[in-house]
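The complex appears here minus one protein chain, its other protein chains still in place.
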Amino acid sequence: MFFQKLKTPGIAHVSYVLGEKEAAIVVDPRRDVDAYLRLAHENSLQIQFILETHRQEDFVIGSLELARLTGAKIVTLDHPLFGHSDIRLQDGEELELSGLKLRALHTPGHTPESTCYAVYLDEAPTVAWGVFTGDTLFIGEAGRTDLTDPLKTSEHALQLFDSIRNKLLPLGDQTLVWPAHGSGSVCGGNIAERDESTLGFERTTNPAFELTRDEFVAAKLHERIPRPPYFTLMEKLNLEGGAALAKPWSSIPWLPPKKFASELQQGLVLDTRDPEAFAGGHVPESVSVWLKGLPVFGGWVATETTSVYLVLADAGDAESAILALARLGIDRVEAILAGGFDAWRDAGLPISQSRTIAPKELEASHSEFAILDVRDDVEFEDEGHIEGASHLYVGYLEEHLKKVASSLREKSSVAVVCSVGHRAGLATSILRRHGFARVANLLGGMTAWQHLKLPVSKGKAQSITTPDIEGERK
Amino acid sequence: MFFQKLKTPGIAHVSYVLGEKEAAIVVDPRRDVDAYLRLAHENSLQIQFILETHRQEDFVIGSLELARLTGAKIVTLDHPLFGHSDIRLQDGEELELSGLKLRALHTPGHTPESTCYAVYLDEAPTVAWGVFTGDTLFIGEAGRTDLTDPLKTSEHALQLFDSIRNKLLPLGDQTLVWPAHGSGSVCGGNIAERDESTLGFERTTNPAFELTRDEFVAAKLHERIPRPPYFTLMEKLNLEGGAALAKPWSSIPWLPPKKFASELQQGLVLDTRDPEAFAGGHVPESVSVWLKGLPVFGGWVATETTSVYLVLADAGDAESAILALARLGIDRVEAILAGGFDAWRDAGLPISQSRTIAPKELEASHSEFAILDVRDDVEFEDEGHIEGASHLYVGYLEEHLKKVASSLREKSSVAVVCSVGHRAGLATSILRRHGFARVANLLGGMTAWQHLKLPVSKGKAQSITTPDIEGERK
Amino acid sequence: MFFQKLKTPGIAHVSYVLGEKEAAIVVDPRRDVDAYLRLAHENSLQIQFILETHRQEDFVIGSLELARLTGAKIVTLDHPLFGHSDIRLQDGEELELSGLKLRALHTPGHTPESTCYAVYLDEAPTVAWGVFTGDTLFIGEAGRTDLTDPLKTSEHALQLFDSIRNKLLPLGDQTLVWPAHGSGSVCGGNIAERDESTLGFERTTNPAFELTRDEFVAAKLHERIPRPPYFTLMEKLNLEGGAALAKPWSSIPWLPPKKFASELQQGLVLDTRDPEAFAGGHVPESVSVWLKGLPVFGGWVATETTSVYLVLADAGDAESAILALARLGIDRVEAILAGGFDAWRDAGLPISQSRTIAPKELEASHSEFAILDVRDDVEFEDEGHIEGASHLYVGYLEEHLKKVASSLREKSSVAVVCSVGHRAGLATSILRRHGFARVANLLGGMTAWQHLKLPVSKGKAQSITTPDIEGERK
Partner (left out) sequence: MFFQKLKTPGIAHVSYVLGEKEAAIVVDPRRDVDAYLRLAHENSLQIQFILETHRQEDFVIGSLELARLTGAKIVTLDHPLFGHSDIRLQDGEELELSGLKLRALHTPGHTPESTCYAVYLDEAPTVAWGVFTGDTLFIGEAGRTDLTDPLKTSEHALQLFDSIRNKLLPLGDQTLVWPAHGSGSVCGGNIAERDESTLGFERTTNPAFELTRDEFVAAKLHERIPRPPYFTLMEKLNLEGGAALAKPWSSIPWLPPKKFASELQQGLVLDTRDPEAFAGGHVPESVSVWLKGLPVFGGWVATETTSVYLVLADAGDAESAILALARLGIDRVEAILAGGFDAWRDAGLPISQSRTIAPKELEASHSEFAILDVRDDVEFEDEGHIEGASHLYVGYLEEHLKKVASSLREKSSVAVVCSVGHRAGLATSILRRHGFARVANLLGGMTAWQHLKLPVSKGKAQSITTPDIEGERK
């Protein structure tokens, strides 16, 4: 028996390798499949099946590529939204692997094709050992239900509620829960930080079980998690089994500052250093996306057609940065700045700086600053915000710049706020790109603000662009 | 929330780091504590408590050293067999860590002081999330009950049965099970290979729950797991919180062949290469303990007073070999052979070879060979053995050489058998050290034998030394 | 200024990266070019030129691939044996790199197109700092002159003598010497172990300078270094700039023992474990090539059309084994045995063993053994051999089996001898494949034999197959 979780950093995705004797399955592999191959080799396992729980939206899957390299069969529910599988199971049908059985459970709600797989061991053929729950049931949360059609959020919430109650709950309290995402994923609202749970523990703590049907639907309608723009591309690629990596990352050129400068005119510069370093000095017009945020926010600022130019804190970050983008289908990384920002700086090339501000300093000079909170709706409303703050999620900033401008009114400066300063750094860089001259990133964000017991408001604010965005999202 | 299992290779020991916010506990740390420190540093955790489930027998613990380095408090049950703790809990008493609660459950049986710790999260203060079960409950097995007094095996079995039923079972099916050992440990008979389970799944599959009280006692009496000689030292050291590592492993000298040869006269040469390589050529009188077997069998052939000389397959194996021995309290590694066996060989120093034999070859020349099976009692009796084989566990070989000799009678050669060839390699080297000239290691052991469907017997055999050993063990 | 040697293990090849300011050159890159890219990235260097000293014979070069990935220009002498270069220098012509100058020196002898590159720094434009000598001048040796046409060995020796005297010597004593190969290469006879030297130090110690013209020619005629069969393919590929790696090594399947067994019928099993382990047990018919010998001897037993099946000591050896073969153009590695020989053994599949023998044991039972020495001519003749030994270089064994058989005459057993036991292990496995039943590998070889001061003969022996081989080689 071999069992290992593989987490994909930044997107809180979890894939699984389950081996029994010489055979193994991989559940929900990501685009870069080397890690699965290595695990199999080191543990003398043959990957025989690749199971998909649903058509992932937040990363490109690696099913086809892994199948090509190993000869494994791709296994899914028999549903039109799985466009490419070799073995298509009916609801309740079982797959066998060296005595171990995996039973497919159709659990629509998050998406129509969503499938869970209950695992039964030889020694207890009727008692589920564990269940791969995909995005149907997370630890402490259920999947979001607004993705396929925001207008049908409540209908899908009802489906999901029933799937969880009728398909998962009967597996019993003892069942281990193995979801496709953990805390921090954009695929669920409030996933717990812990990675280990059971159906029985979820039954007593997870809102999906604690709420009534109506309460559950209301909660889902209240969720309003941002929908990253790259989801559409992911759905398209994953319908057909995903895509192999476009090229080895080592083939991307590293350009010296002047050459980098001359080429980047046609593209977007992403700076993956920390917000403080970015504030201290950066390539003009560059966008600040800290390294650990790149796996998500890279997809908010670039698409598969964007020419990306990277500024890294360290040459050793190249592989993870490029993979983070590749998992979002962003393959056109044109160049990396050789020598990093230091080389740029020392070459006398133009430099921009932006401002940071500490909480007490902002509190003291409150009157000079318009405050723009770029967290998501729930964070803003439920966790509290600075009195008088405008609100617009960082991802929607670029399309609503005029409204942002008008909302700031007569204030000469803007303080951008998020939870600790990363998204505010991104927002700061976007505003600066678009001509906002005096923008400061609140260091430590609301986390520091609240540690200092500075005053906060709760509840719905006058969101800058509420009408349009709601329209888009409905 | 941070949760990580750390497995100690070779002894199937599992320790745990559980963090909540900035604080963390370590459960059952091993002697070399660097891994805990690193995890804490990388995850910004302060180790505040060190919990012990019992006085470990199969390795030296690192509680005192970890406490010294971190300022953490050592937490145990209030019991005389915990000689050194800072916080001594009563049965049922709770410890708090950033909102998370750990309740001590006194669960005697494996040993008198054995304690489990149920973990309760803030969000569900009455429903156990998981339980650290020490050696009380393993996955698929319960702890052995013959250790503290073999004559009281059945009495302890009854205690253990009650502890499991009355203290653990009430925690509920949803409870995650985190034992101190996994498959392969000498602390339990038949631990399952999987590392993930719940009380509910154990309730339906683990013999500890499936058997009646009487059946459970009978099963425990039947177990007869070997008791390694180093257990006594471990118990003594661990009563006082274990011991820090004696010295950095890099300070052990690497000697060239001739110098190594001249010094090793006073010591024991351990060769950690594979049995095939050992058979092909080795330092005369050396003992063959393959690298992955060293963490257990090192302690059967050496003690804290043995001067050990190491022959390694690869210079890179030094650290793990030395740590494996150190975890058993064997600190007197005097030297490593620089350049490994190759250097010895090329220096023209004396070389011994031993024989290997393939199953079909043994089958064909059956009449020439006395067969000696060195697996443990249960393997020999229940899993089948070669017809006519004598039986003596590898660990008892050295004390019973005369009986071995007499049992082999007129046969000119001995074929030594274990499950695949590692322990048989060790046994072969011991026999050769003691003058048995014609000894062959059955390659692939009973595993290969049975794959080939060659004939096997089951049931109790005329064990070579039954009376004495039984006497010792009773 | 950046300067780094990159050694290619096993073939003693040395390539160089020389950087000045932001620009760099690579001299004589090997097929797998990732290491050059990484060095460039980490040191903020742009690879602008790829220099070739000659059409390498002992590995596939990576010039074209590196040029493709970096945009660098390939630089060679303007000679027909360089089929693919972008910049074709005349003898004496210079290339500039950020102020540093590289002057091409046509130095025929080893091969007709051989070129050295003298390096001049800005601060001393007329005093050579160092010289890339390719296979023209090694440390302690000069390149072999029998490769392009064995019948013209003496003519080429004269050329080489003149090239060294007339082109290199004038550069001056202070010049650092950077050859394309170090000790252990098949491209030169007796290369020194040290990697650092100067023209001045070579002038007083290297036979190329110490000998007269006639003595030098005589020495070259005496050399008789084996010519590996893969040289022909290398020459063909390298004429056009080499070849990119065929596929990522992680895409090669790892098969469980039975599947491996069923497929390998059409191929060749290479076992890269140490000779002692191979002797202790191995896959029948497999060929023993220890891991560090694979980069050369892999090419003696396999070709670009051989289907290779690998048995490794450790899963971690896969990458280096596959690269070692790929560098010889052997791309058809069909599978790796999952779990290594242990898995094969435990599956009860057929096992062969072979014999090892220690020097004293051989000395004692001299009369039973025919002795076959498989070292090269010079080792056999000049370094001494066992009295009465037959002689045939390991690489020629397979084509001359009948003569081997006849030479062994009435002796029932063969002892195979090399310097320490690696090549003898290979020879043993070849003989066993071809039906020689009783073959033993002399452990420690002549090295141990001579440490023990056992008797040796010197001078030319009755080589088994002298006439044929000489014919082939002339």
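First chain written, first letter: the chains are A, B and C, and each begins at residue 1.
Here is the rule we use: a residue touches a chain if its C-beta (ideal position, glycine included) is under 8 Å from a C-beta of that chain, and two chains touch if they have at least 3 such contacts.
From a predicted model like this one, the values you see are computed outputs, not experimental measurements.
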item: Absent-chain contact - pick from C:T148, C:T205 or C:S413; value: C:T205
item: Contact partner of the left-out chain, one of B:P150, B:G184, B:P226 or B:G339; value: B:G339
item: Contact partner of the left-out chain, one of C:A192, C:L211 or C:A246; value: C:A192
item: Selected residue (touches chain absent from view) among B:G99, B:P170 or B:P256; value: B:P256
item: Touch list for chain B against the chain that is not drawn; value: 22, 34, 37-38, 40-42, 44-46, 69-71, 248, 250-251, 253-256, 315, 318, 336, 338-339, 343
item: Touching residues (missing chain, whole complex) on chain A; value: 273-281, 313, 341-342, 345-351, 353, 356, 358-360, 420-421, 443-445, 447-452
item: Touching residues on chain C - with respect to the absent chain; value: 1, 3, 121, 123-124, 127, 129-130, 140, 172-176, 192-201, 203-205
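Convention: only the chains that are shown with their structure count from here on.
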item: Top chain pair, ranked by how many C-beta pairs fall in contact; value: B-C
item: Centre-to-centre distance between chain C and chain A (centres being mean Cα positions), rounded to whole Å; value: 50
item: Residues within chain C bordering two or more other chains; value: none
